[in-house]
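Only one protein chain is missing; all other protein chains are in place.
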């Protein structure tokens, strides 16, 4: 059953995760100011699912239970599901910057496919266990974080070749009841304020890496699990119109010989299915990244236009502004178009769910990750120095200088300074604060670096078909 | 009824157009060697329509006659028609470089919509006349060229402001039977070896420009029509594997007081429908440009891979080659994705036919036109100097030096020099000959310059929606 | 006489500027923690001038007094002076990020030239007064801020056309003793912790704007002057290795009918010399921007290499990292090369001082301002998520989790986690914190926007010479 935002927040109280931040243990996650923007952002995924106008986008009927579920927990059963998921991601992120919860969707879909494929070869029942887990997550309308990125150690070595055997999370023991895992998962978005941790492998493995081929799901307050988190957004900061309300925490999760019962284990040593799981998740998730950043793009486009107008420049008539805004739109909508196309050419997996076309989702991710810098460039170019030089909000309201600042900072006669400065502050908040830094770094490295996407494009593109064509034409 | 390629060539003999080339009048178009590659390329559009494996892509059922027609003459009646048309364009152009005939499709669809919209306001029956004309073209399986680009004169002045009144094609007389037009249409692709000329206005007009708001269709050998054409491709040239077989002529068409009967007139003075006609054609045509250049992209990708391999470099393993080929794919498929997305979000016009989404088709065109240079850069970068320095074919076969050249120009042990040089020659042919120049210039300027597409993106994008979003978030 | 850093700080105590920050008046600038990084950065300009190894770069012999002065206060008397000044700027900024004080140099040189040229036409003695002022500044080894950017109001209107007459700083009264000015100057770098304010016009003027054509110098605590400042850097923040030590405050300066005596006035109504002053300053200053950002580039290159190595990747052997670092160097050194070339082709002004070649300094500025985003992209691409996801310093040292974090975050066997995280933190500090935002925004908009530099390139490049060449070759 769909939770309300309030129920989501309340449900967090049932968990007692061990979370450290800035050297202190967090007493209560739902009461921690530094996580409030993160909780707010996830809350929006609950709120929108209950709004009639977003029903088609935000919800679906589970093919497992037949019940209505938040689309973020839905297994895609058609190309249209893929497209709706993309649109949902954009919708959520144009409101929140990054709503984080699509990570659940991407992990659930990848596990659905991968457990289905692993079982026949290895004589396992991972898929059945996963379906039970899925039903639980859907019915309880949970939020899970996805712990994937290992510490990785020396980048040129495989997991089993590292100087320290725990630099990738691994199985250190297994018995009748379950497995015991040790290690760390780095860069886990939103971890503290979720219900569950889904662990996925971060790369393909060889047989020697079998102990590192592990996937499972556990409650965030499982014994032996500790988190070290950064704050979410810029809570309490004046001059942060978006990120004082919405943000994302990023955490390291330490696993100190954590026990996982078998009914929550989805991969445990079947090394040749580690890479397929990673890849399947990546393909789903790159589509999420596309939608998310398109939502951010909507903000950038809108605010750039608003600020240009407040400066007295008509974005349709001032040539160089018009051309730059058009390019900003071009960047946003061209990577979004790759996302749309990856859903149009999405296909049914052997497990029966749908997955985006990997070439187009990877190209879209590559464009998004590299062009975010061009997008910021255009925003800064059309907006100018006011982005980092406007007075602090406290000064704008100060009895000493506020009135004069408001007088002088008005540009176009019919638009007050407050409008102009507010829009500038939004742009500063999302492109020139540490959150701007976060958006750019996460855009290029989160969900797959440019190099990773190029490798995947080359692996999945039908190069031989083009080669045959060229040979035929050239007579070679 | 669908013509065979042979019937198409034969049908050209029924026309006696006045065509000049290099200072001489062409005696017979179908027998002129310099046009052979152009005729060959159009023939492929007839050939493929008869092949069972391409039936779905290349043909459709006319909603006017209920008969099977070449899709190039079809009025789109669904989003799927738009997607099929895009795929058809790519298919034809990966075979021919540029098959030219989609211009018909784009003009017919634009006229279908525009005549429908013009009639109610002006009390005309253009739409009915157009339907008759459409039926004729479909039933006879004709090829038309599209004469749109005017001489334009001073770019800062409107048609009626030019120092010479004939710098845009205009109506100089009208009577009960029809209109008389004078002027020139420049850059008419494939003109000599088509059956009909469809004339469209090249821009929006003001009331003062009413005489320049004119559209009609006439046989290419209509009295008073003369063409000055360039050759098609590189007929007879050794070392031109593609363009000695397939090419495109570009012609200037002179109209010396040409009479057009009313049943062939589709716009004549209704100045406020000149711009809509131009724009509708442009939207359809930009999608064609996307498909066409994606086809060229297929050749570039395939040949670059083949040449790298012939040089001993594995495109999957040699890092800098792999990254460059991945980027080449990225450029091609990202503009193609904009095309696909423009069909997904295509919409029904008031006239009942379907038109691609203008934002995405313009973005795709913009990317295609500007990134063709990046595509050429990558091809040249991965291929190297052999592209312009391989010996002439005659030398490779010369008894004096041929054997030694073949020995020395072999790179990888198991791939003969001939393979390597043939592929290099294909790349030279399409990127470093005058045809390479043509492809790049036509990509950036044909079907709408970057500036024109940016203007259109700004006009059609829902900027206000984004502005409202930004205002809401910023509290402005 | 050259001051020591300590003397500089002490000298600030002689001034009592009115400075507001976050709604409060600052009690004492030199004791204000929030300005400490700014004061530190300026101090380096004093410190380095006293170091023997930097003597040639950091000092010069004043052609006015014959005494040794800080090169930042020197009037360039040769091309070599220009080159030395560029090298000095890079030297200072690779230490501090941005040392701010070159603004003095650029303003002094521009005033030297412009006062010399204004006097003959208007029968003034501005140049003589300026020389007196210059001698004072040099002998006292002062630091001045440069107040140039006006509020500007509606960007499409000239100063006198604004709805509020004070949106550009203007002369509201003049008498025997001096002038009275009113308005605001925005985005004044480093203002609170300088000794003097040099005011320059921000653009060219028409005769109707004569009251806005004004330039002068006054002590920062002149009556009627109030500042509203932002903090300098990130004082007190853990995890800010550079900017907790060095930073830049940006201030708005309010002028409430401030009186300026004639011996401190360098332009007052001679409207046709407003634009030349702006332009001269811009030409000098764009060279400073080039050197400054090259210094930042040095940090980015070094830290990217260090981090790659700490990750186990050899920047010389891992292909995609090598190519990206090479491109990072390319971006930095190509704009620096434009700076060097602008000094090589620098020329003597009519006033006798030397000015960089405007075409090359503008191209260098344009490259620097737009490619800073590519530089950040490469840094983020080669560094990855650790830039925004490393644990806070307090967590790395926490007794609860510090040891484990240090164990897991070690990558290459022989490089400790602390090294890796410290370097990552530096990159976060300068590319992904609000200071990273400041660097990017200031790079593109400070010292001249891309549009401004393009305009200047077009005005100063010898286009006619190239046109004549093309006409000759083409036979046109």
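A, B and C label the chains in the order they appear, each numbered from 1.
Heads up, the rule we're going with is that contacts are C-beta pairs under 8 Å (C-beta built on N, C-alpha and C of every residue); 3 or more make two chains touch, one makes a residue touch a chain.
All figures in this text were calculated on a predicted structure; none of them were measured in a lab.
**Q** Going by the contact rule already stated, which one of C:50, C:172 or C:337 would touch the omitted chain in the full complex?
**A** C:337
**Q** Using the touch definition from the top, which of B:230, B:264, B:286 or B:365 touches the missing chain?
**A** Looking across B:230, B:264, B:286 or B:365, the contact with the absent chain belongs to B:230.
**Q** In the full complex, which bits of chain A touch the chain not displayed? Write them out.
**A** Residues 319-320, 323 of chain A touch the chain absent from view.
**Q** Can you list where chain C touches the absent chain?
**A** 94, 241-242, 298-299, 301-303, 305-306, 309, 315-316, 322-323, 325-327, 329-330, 333-338, 340-341, 344-345, 359-360, 363-364, 366-367, 418-420, 422-423, 425-426, 451, 454-455, 457-459, 461, 463, 465-471, 473-476
**Q** In the whole complex, what residues of chain B lie against the chain that is missing from view?
**A** Counting over the whole complex, chain B touches the hidden chain at residues 20-25, 149, 151-157, 163-164, 166-167, 183-184, 186-187, 226, 228, 230, 250, 252, 254, 256, 311-313, 318, 320, 370, 373-374, 376-377, 380-381, 383-389, 391-392, 394-395, 397-398, 400-401, 404-405, 407-413, 428, 431-434, 436-438, 440-442, 444-446, 449-451.
To be clear about the criterion, only the chains that are shown with their structure count from here on.
**Q** If you tally contacts for every chain pair, which pair is highest?
**A** After counting contacts between each pair of chains, the winner is A-C.
**Q** To lay chain B over its twin chain C by CA atoms, how big a turn is needed, in degrees to the nearest 5?
**A** 180
**Q** Mind checking chain A against chain B and telling me if their interface is mostly the same residue numbers on each side, over half, or mostly different?
**A** same
**Q** Indicate the whole-number Å distance between the mean C-alpha point of chain A and the mean C-alpha point of chain C.
**A** Each chain's C-alpha centroid was found; their separation is 38 Å.
**Q** Once you find the CA centre of chain B and the CA centre of chain C, what distance in Å lies between them?
**A** 51
**Q** If I count partner chains per residue in chain A, which residues reach a count of at least 2?
**A** 451
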